[in-house]
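Removed: one protein chain of the complex. Kept in place: all other protein chains.
Should a chain be cited, it is by its letter among A and B, assigned in written order, with residues numbered from 1 in that chain.
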């Protein structure tokens, strides 16, 4: 199916010749990014390969699994996907285990038998991870307040009197939550400067609340300093752009007047 | 929903789980079938009756129906560990944050940023707290109200001016630079 994956020379697996790459290893390139992000890391990817191919986790065919694992890693690299360092670390570990398995075993090593299989530690980690992965699925299915049920709280007088406390840091958190959910769809570029413009816009709208024309110069308070004046002016331009206010001047050099747009239609 | 018994069970659960009153119209929207107002009223009347003599009662107030604790039971409540400080829901906090940072904004602006409709209750909560107010109307069809924060919002949050709010400059760039944003999306 995939020329990049199928190598002419295939491995012996447990003495059986391995003649064909598993078909499901081929991933349409477009789907790759989505597919790979479905893995929670190298352990997850390894587990997937082992379970998908029904391999014996206690007797992992290192050559085969290493080759398949490397195929994924190479794919990730060729697609220039950001490859977490952990994936490369795991690749190195797999290769190391594979080469240690090729070394002849010395008879005197047999006394420390559990050390004898270079795969033991990897197997332990895989199983531990798999156990936690299954536990996470179970936890997710547990009834959860807010998602599956609600706590009851009927109205009472005290509840009405108790007002939630809010600090400015809470607003920051709320905003961060919004940003995170908005993801890449929207850009919220709000900085200090923009903020004071927004504030000045609110002030201007308030000053114009009664609906009458207000003289342009009366909307500026020189006592507030130059930067404030600039901000107020920018705010005024912004309000004009948003068609919230209108500015009028009867003749050149005559006074300029500002009023709310909507009051007079 | 043919059975008034089921209807009562549903209404009771919904009403018990909300501190805010629920209007008949909101109740009707709970069901796929088009329930008659008469049927709903009958179910509510029966519920009222069923709750008589209890410490909690179902009452109708201007904004709708709600369960509330009878005043005689209030004294037990006050003995409860000073009730843990209530919190605003995420919806309220996000709406407040949008109004604070992007003012003046319309409800539509808020909905666009949050991606969900803004419940009237949320606006009302913030208005009643005197933290937001209408400062004008945008000159577009429907002339939607423009919301801004109030002076008492600033003083309650111990701020002298809006620009003392936590700066968003660096936070805003999250959407571009951080490759984990897509991931973040799922984690929150």
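One rule holds for everything that comes next: contacts are C-beta pairs under 8 Å (C-beta built on N, C-alpha and C of every residue); 3 or more make two chains touch, one makes a residue touch a chain.
These figures come from a predicted structure and were not determined experimentally.
*Asks:* Return the single residue from A:41, A:211 or A:255 that touches the missing chain.
*Replies:* Spelled out, the listed residue whose C-beta touches the missing chain is A:41.
*Asks:* Residue by residue, what part of chain B touches the chain that was omitted?
*Replies:* So the residues of chain B touching the missing chain come out as 9-10, 12-14, 16-18, 22, 26, 29-30, 54-56, 67, 69-70, 73, 76-77, 79-81, 83-84, 86, 89-91, 116-117, 119, 180, 183-184, 186-188.
*Asks:* By the contact definition given up top, give the residues of chain A that touch the hidden chain.
*Replies:* 34-35, 37-38, 40-44, 47-48, 51-52, 54, 56-58, 84, 86, 90, 125, 127-140, 142-154, 156, 159, 173
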